[in-house]
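Comments concern the structure below.
Left out: one protein chain. Kept in place: all the others.
Up next, chain A:
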Amino acid sequence: MWEKFAENWRSVFLAIGLHVLIALALIVGVNFVTDAASRGNHGQKIVNASVVNPDSVSTDMPDPVSPAAAPESEPAEPEPEEDKAAQKAAAEKAAAEKAQAAKEAAAQKAADEKAEAAREAKEAAAEAAREKAEAQRKAKAEAEAKRKAEAEAAEKAKAEAARKAKAKAEAEKKAQAEAAAQARAEAQRKAEAEAARKKAEAEKQAKAEAAREAKAQAQREAEQRKAEAAKQAREEAARKARAEAQRRAAAEQAAREASMREAMQQEAAGRRNAANSQALGAYIQAIKDRVEANWLRPPGARNISCKVRVKQLPGGQITGFRLLGSCGSAAVDRSVEQAIRKSDPLPRAPSDSVFSSEIEFNFEPDQ
């Protein structure tokens, strides 16, 4: 039981809440119905009720059966799925029966209400007559009171007007005096203002004049300064241009001198190099001629290709001979070595700068 309550506490509370609400509705409803009953003689409501569709009335009207039916809507027990269809059928049947009952009830009710309405209408007519008489009496009394009040008001207004006229006259006299005084004061004030204005005008004029003068002066000065500045700028530019020209000339001069120096150096170096390379070329040629003259190549030997490293002293004396791989055959190797040996001493180098302690001979006669 508690578990169920715990699981469905919302439903339980909703059910309870609904009960409370229904209970409250019943109480209020009772009061309302009571009120409605007490105010049943409101003609309009009665007229409206007579033309209302009985079907819609059955739903609109508070159902006297609904408090009894309320427990049905309570979702206390979840219905099994399989019973739903049957229940639905039953419910539909019940609904149909209910609708039939409601229809019959409505018809009955409509008849009752019609009788009631007739009765109420009769009552209402009596009431209306009564109220009409009352109203007529009331209106008569009110008109009397109004007449009385209007008379009183007229008298009061007359007195007031007299009082007001007297006050007004006094006020006008006072006002005239005040106005005169005021006019005098105004004239004086005006004169003073005029004087002041004139004075101010004069001062303003003077001031403006002075300002104009000052402005002109400033302008003149500014123009002078501007002219001065322009002059200075011109002079500065001219000076700068002169300096630049001078500098450029100097640079050009320097460049000319430098290039001339360089050219001279190059020429000198070139002469030196030329002399050197000429000397080197001649030296190499001398060595080549010598070795070639001393090389007796084996007849028929083809595809000869080899390198020989030779070490020499400055006098050309050979101190080392190394064949870097065979020239193609032992006979050619022998011929190459003999060519070198036979050339010992090698031609002397024309200068130390072209001498090399190592010579590499490339024997490539077939290239």
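Rule of thumb we're sticking to: a residue touches a chain if its C-beta (ideal position, glycine included) is under 8 Å from a C-beta of that chain, and two chains touch if they have at least 3 such contacts; residues count from 1.
The rule is simple: contacts and distances are computed from a predicted model.
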{"item": "Name under which UniProt lists the unshown chain, selected from \"Tol-Pal system protein TolB\", \"Ferrous iron transport protein B\", \"ChsH2 C-terminal OB-fold domain-containing protein\" or \"Sugar ABC transporter permease\"", "value": "\"Tol-Pal system protein TolB\""}
{"item": "Absent-chain contact - pick from A:12, A:26, A:121 or A:284", "value": "A:284"}
{"item": "Residue of A:142, A:192 or A:360 touching the missing chain in the full complex", "value": "A:360"}
{"item": "Touching residues (missing chain, whole complex) on chain A", "value": "283-284, 287-288, 291-301, 309, 329-332, 334-335, 337-339, 341-342, 344, 356, 358-365, 367"}
